[in-house]
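In what follows, a single structure is set out as structure tokens and then discussed.
A protein chain is absent from this complex, but the other protein chains hold their places.
When the chains are written out, they are named A, B and C in that same order, and each has its own residue count from 1.
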Amino acid sequence: MAVLINKNTNVIVQGITGTMGGTHARLMKAYGTNIVAGVTPGKGGQDFEGIPVFDTVYETTKHFRVDCSVIFVPPYYALDAALEAIEAGIPLISVITEGLPPQDAVKLHAAAKANGTLVNGPNCPGIITPGECLIGIHPGSIYKPGKIGLISRSGTLTYEIGLGLKQADIGISTAIGIGGDPIIGIDQIKSLELFQNDPETEMIILVGEIGGSAEEEAAEYIKSHVRKPVIGYVAGVTAPPGKRMGHAGAIIAGNKGTAKSKREAFEAANVKVADTPYEIIDLVKQELAILA
Amino acid sequence: MAVLINKNTNVIVQGITGTMGGTHARLMKAYGTNIVAGVTPGKGGQDFEGIPVFDTVYETTKHFRVDCSVIFVPPYYALDAALEAIEAGIPLISVITEGLPPQDAVKLHAAAKANGTLVNGPNCPGIITPGECLIGIHPGSIYKPGKIGLISRSGTLTYEIGLGLKQADIGISTAIGIGGDPIIGIDQIKSLELFQNDPETEMIILVGEIGGSAEEEAAEYIKSHVRKPVIGYVAGVTAPPGKRMGHAGAIIAGNKGTAKSKREAFEAANVKVADTPYEIIDLVKQELAILA
Amino acid sequence: MRLFEFEAKELFRELGIPTPVGQTIKCAEEVFSIPAKSFPKTLKTQVLSGGRGKAGGIKFADNQEDAYHKAQAIFKLPIKGELPKTILVEPKVTIKKEIYLAILIDRAYRGPILMASAEGGIEIETSENIQIVPVPGANYSNFYARELAAKVGLHGIQLIKFAAIVDKLWQVWTKFDCDLAEINPLIIDGDDNFIALDGKVTLNEDSTGRHPRFAGQLVNHLSDLGDREFRGKMCGLNIVELEGNIGILCNGAGLTMATMDLVLHKGGKPSNFLDVGGGANKDHVKRALDLVSSSDDVKVLLVNILGGITACDEVAAALAYYKEIRPDAKMVVRLVGNNEDKAKAIMDKAGIPMTNILEKAVEEAVSLAAKA
Partner (left out) sequence: MRLFEFEAKELFRELGIPTPVGQTIKCAEEVFSIPAKSFPKTLKTQVLSGGRGKAGGIKFADNQEDAYHKAQAIFKLPIKGELPKTILVEPKVTIKKEIYLAILIDRAYRGPILMASAEGGIEIETSENIQIVPVPGANYSNFYARELAAKVGLHGIQLIKFAAIVDKLWQVWTKFDCDLAEINPLIIDGDDNFIALDGKVTLNEDSTGRHPRFAGQLVNHLSDLGDREFRGKMCGLNIVELEGNIGILCNGAGLTMATMDLVLHKGGKPSNFLDVGGGANKDHVKRALDLVSSSDDVKVLLVNILGGITACDEVAAALAYYKEIRPDAKMVVRLVGNNEDKAKAIMDKAGIPMTNILEKAVEEAVSLAAKA
């Protein structure tokens, strides 16, 4: 069953007629995701390569059971699009959009919380349950189905690890790209909770990076709630303080949010910490050997 | 135990140093209500006739368990005051203020709903559990403790009925003045639910008036949920359409919200309907005779 | 407080809603200051009452001379008794489609609703195809407008443009604390532009105090009020005119209605609703007595005060004064509650009988009125 999405998940794509939305709607559909509809205001009634396009999210929910919406709309329109999906009662929303204004992010997450909606992102690659369902922009072929849960703030670094695992013939249950913004919905702790409760997941990889204190909080959560092995990694050992390293959230403020602090927190929570991405694979192999 | 408030209820008064707030804080305290504190921004540290005054609601909750806040602040400041009480986690708020802008009322009730806060009013006389606790502006001496639950959109009309009952030696468990505005918090249905679930209440008087459809909805609720006898009354038989009869909510719009429609709804729900305020007393006596 | 069309359109333009580029005239001669080349024009009487189109208050004029004669006629034409002080002169526009659009608070939803119909320009009460989108908690976002657009059958660029108009009307509605912000019709012209051809804005009267720009304007925006209603409004007394002969002075809206109903129940006819309010003092009650009795129809005054906040002796003092200046006036007085004893003393001294039983007071008032 994996977590969040599976082969039965009905997905809509908001912004399907845009360049980004169109490209990835095509890729998701090719991967096997049930894309039941697309939404672009003003383009309702059109057809996107066999996917019906509606003007509003509300209309899609009249025609289909919608489990998830993937949002590819430009930054200044993403809040409205997400609120539309929340108001329509869609339980899971993945906001791929990068550059959402922080004040919009605050409103988005407050609305999601009030409505009990799960929000993935923003500024994230989405989620993939290999072989079943892909939402977002993960390159699907890079992952093999299996029993490792993967949580990451980064896109390409997630792919790197997924690829490394596949090359070692190790598969994953679900990969959650939680996103690189300072304020995100489904975070490390929520992801850990999902994987801990998923019977198909045997082990968890938690890929962190500098900035904020989410890894430190995740480590506390692991201590008290997670009984499965967790492999950790933190990117940004070489990052200087005060500089935004690509992601809006990847910044060491003063002496807070360093890779060192996060690694130490992981270690204190009995998380095995890898020094390099490929060392993650080695640690996974070791743990698998212990579990076997 | 009555409903909503009783002798153990700890009450704060927001706007205690104003004319209205001061007068009624004094009267409430004299009645026996546990007024633990008052709030007036900028007057923190003062003492109002033995009641400590604070700048913020937050501070009162640090010093006392606060069960209820009564709000006597001017209309344009009432929303902020109510939000302050909601945010401080006070479970029951009574907004006495008349003339709250409707757009503020919408925000107030949305915030209350999101936080699970019960709001009495606005534009209401408050609530009284005779002999135990008075919040708001009811003249306390007019009510006798007893077993009749009283629900009313009006102030003085409630007193009229309370007085009539007292003169007939009949007491009430709690009187809820739900308020005369179009948008109110604790409404007829919520009040009916409270009285239905209160073992000390044997019978319910529901005093309606023209405007809106709350009485019609209450009648539907009575049909399916209320097992105690209900006596109904509707003021405004003589009200012409399109004119606001004092209360912001007392207006017949088109042909909707008439006394006739409400009386018929009551009758269809097996509610005994009185033609005059003093006929209510007669009907109560009859029902008491049946119950006895 | 309902605004005139030209005022509503000023607010629309301020928030970016396109309207025809019009001007107001105060006399018929003013049409000659309008460039001759800019004709034909539409002349619209500026009154607060509805139904002005059917009543002949909107006319088309081909040229200045034509406009002059038609403006003269319009200035003389009362609409439901209301004569215009202003005519709005606008260019004629091409209408491809008419839509009804409004924002108001709906009691059932406990919040604002967006309302639209694909049939604009008509009386909305008679439209059978009204679509509603509630905006919970007044947390507006553009998608609500798009939902409304889809519901009334708009597509493509029209859907987007319509939603942009709703955004702006929402701003009007919130910024000015409106009870109602309505565009009827909102038209689509030959170039696919959305234009507010008529506008109706009702400001919430409890809220105008926080909008200094509307200070003191209420008096110019009242229509459809009886003489006592108008004067009552000016001094903060809420009075509603009826056709009976028993003047009612009461405290509390519910009790006032109940008292009126009781009069009817006993065979009498109330002349008015008047809620003197909570905590009224002597002067306020005196003004209320003057107001109620200022109608010649009133034969008996029925005063019913249940003193909660209101002190009965303040009321009694006003009644005593009134008795002095109008010794022949017939009054039936029921006073009960706060300071009832003090009131009794004042009333006894003034020689006005009083009771504390409502039914008795009403019966007496009805009986006196029947004899008058």
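The rule is short, and it goes like this: contacts are C-beta pairs under 8 Å (C-beta built on N, C-alpha and C of every residue); 3 or more make two chains touch, one makes a residue touch a chain.
All of these numbers come straight from a predicted model, not from anything done at the bench.
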{"item": "Which displayed chains the unshown chain touches", "value": "A, B"}
{"item": "Identified contact with the non-displayed chain, of A:Val207, A:Ile231, A:Ala265 or A:Val284", "value": "A:Val207"}
{"item": "Absent-chain interface as seen on chain B, which is shown", "value": "41-45, 55-59, 79-81, 83-84, 87, 111"}
{"item": "Hidden partner chain, residues of chain A it touches", "value": "23, 75-76, 99-103, 106-107, 109-111, 113-114, 125, 137-139, 142, 152-160, 163, 180, 182-183, 207, 209-210, 212-214, 233, 235-240, 243-250, 254, 259, 275-278"}
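We take it that only the chains that are shown with their structure count from here on.
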{"item": "Chain-level touch network, classified as line, ring, star, complete or other", "value": "line"}
{"item": "Centroid comparison with chain C (C-alpha atoms), farthest chain", "value": "A"}
{"item": "Winner on C-beta contact pairs when A-C is weighed against B-C", "value": "B-C"}
{"item": "Geometric centre distance via CA averages, chain C-chain A, whole Å", "value": "55"}
{"item": "Interchain centroid distance [CA atoms averaged], chain B/chain C, Å", "value": "28"}
{"item": "In chain C, residues with contacts to at least two other chains", "value": "136, 139"}
{"item": "Residues within chain B bordering two or more other chains", "value": "114"}
